[in-house]
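Moving on to subunit A:
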Amino acid sequence: MMSSMSEIVKNLKTLVKKLEIVEIDEREVKIEIPCEKTLNVLSFLKGNGYSHLSILTAVDWIEENKFEIVYVLFSWENGGKFVVSTKIDRKKAKFVSVMHLWPIARFYERELHEFFGIQFEGNDDMRPLFLENWDSLPPLRKDFDPLEYSKEKFPDREYIKDVIYEAKVIRGDLNG
Partner candidate 1 sequence: MIPISYLVLVFLFGSVVSYLITKANRIVGAIFNFLLTFYALFVLWNLEIGHTEKLFSILEGVENTFKVSSLGKYFSIISLIVISLVSFFIIEWIRKKPSRPAAFNAFVLIMSAGIIGVFFSNDLLTLYIFWEIAVLGSFLIVPMGKEDSKKAAVIYVVTSAIGSYMYLFATFSIYNKYGILEFDQVSRFLLNEPSNLFKWFIILFIASAGIAKSGIFPLHTWLRITHGNAPDAFSAILSGQLVKMGSYVLAISLSVFPSTKLLASFYSGVPLLNYILIWLGNISIIIGTFMAIRQNDMKQLIAYSSVANGGYILVGLGVMNSIGYAGGLFHVFNHAIAAAMIFLSFAAVVYRTGTTKIDEMGGLIWKMPWTFVTYLVGIISLAGIPPTSGFISKWMIFNALLTKGMFVTLTITFIGSVGSFLYVFRPLAGVFLGQLKKKHYEVKEVSPVMLIPMLVLTLLTLFIGVYPKPVLDFIVSIENSLGIKPIEYSGTIIKTSLGQWDTLTVFTMFAVGFIIALVLYIIFPRGKKVELTDQYTGGEYLFNYDLYHYATGFYRFLERLYDKHPSFEKLYGMLVSFFKSMGEIINELFYKVSPSGYVFWISIVILILFWVRW
Partner candidate 2 sequence: MANHERNIWEKIADQLRSKSLWMLHYCTGCGAIELPPSMTSRFDMERFGMGPMATPRQADILFITGYLSAKTLRRVIYTYEQMPEPKYVIGFGSCTLNGGIYYDSYATINRLDYYIPVDLYIAGCMPRPEALLEAFNELMKMIRKGEANGWKQYKENYDWYKNNQIRSLGEVLVHDEFHE
Partner candidate 3 sequence: MMTIIRVAAVLLTGFFVGLTLEGVSRKIIARIQRRYGPPWYQNFIDVFKALSKNGITHGWIFDFGILMALGGVIATLAFVPLGDLVAFPGLDNLFIIVYLFAVGALGMAMGMVGSGNPNSSIGVARALTQMLGYEIPYMISVSAVMYYYKTASVSELMLSQQDSWTLLKMPLGGIVAFISLLGMLGKKPFDTPIAPAEIASGPMVELSAKYMGLLMLMHTFSIFVEIGLFVDIFLGISNYWTFLIKFTVIWILATLISSVLPRFRIEQVVKFYWKVPLGLAFLQALFVLLGWVF
């Protein structure tokens, strides 16, 4: 890990007790923090050089019933990258908005709302962004079944014989 990043991590440790650090490579560090600490960690990082929010995305851990919100911050001075991630409850799916730190976050949050259904206070513009006339569950949730949706919404071609099975036979990976 780079020298500058390591002492930032040291100050972060003083700031946040429960802090897990995973070093991905020489210039990239992942930090997991509890959700109430996120805002001041982000503003702290933004303070010393990590001004560029390259992406704000989410991961749906349906088993743990958690949404993991991931911020990737990038610094133009030394090229270092911080991946800040927190876990929020899946049912409530509510989180605070970072629009005041980075205006661009408005669109990321709109996208997360559309694809995961996560609400962000402070960002009132929750109109659909990419999907047109979307009527079912937010698509990137794990409990949404795309195949069944595709079958229902976009009718498939009815094949008289099962050509896929025949293709497998021809290729010989079935019974010899």
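The definition used in the following text is that a contact is a pair of C-beta atoms (placed from the backbone, for glycine too) under 8 Å apart; a residue touches a chain by one contact, two chains touch by 3 or more; residues count from 1.
Keep in mind how these were chosen: all candidates are chains of the complex that A comes from, given by their letters.
None of these values were measured; they are calculated from a predicted model.
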Result, touching chain for subunit A in the complex among 1, 2 or 3 = 2
How about subunit A: which of its residues touch candidate 2 in the complex?
-> 127-128, 131-133, 135, 139, 144, 146-147, 149-150, 153-157, 159
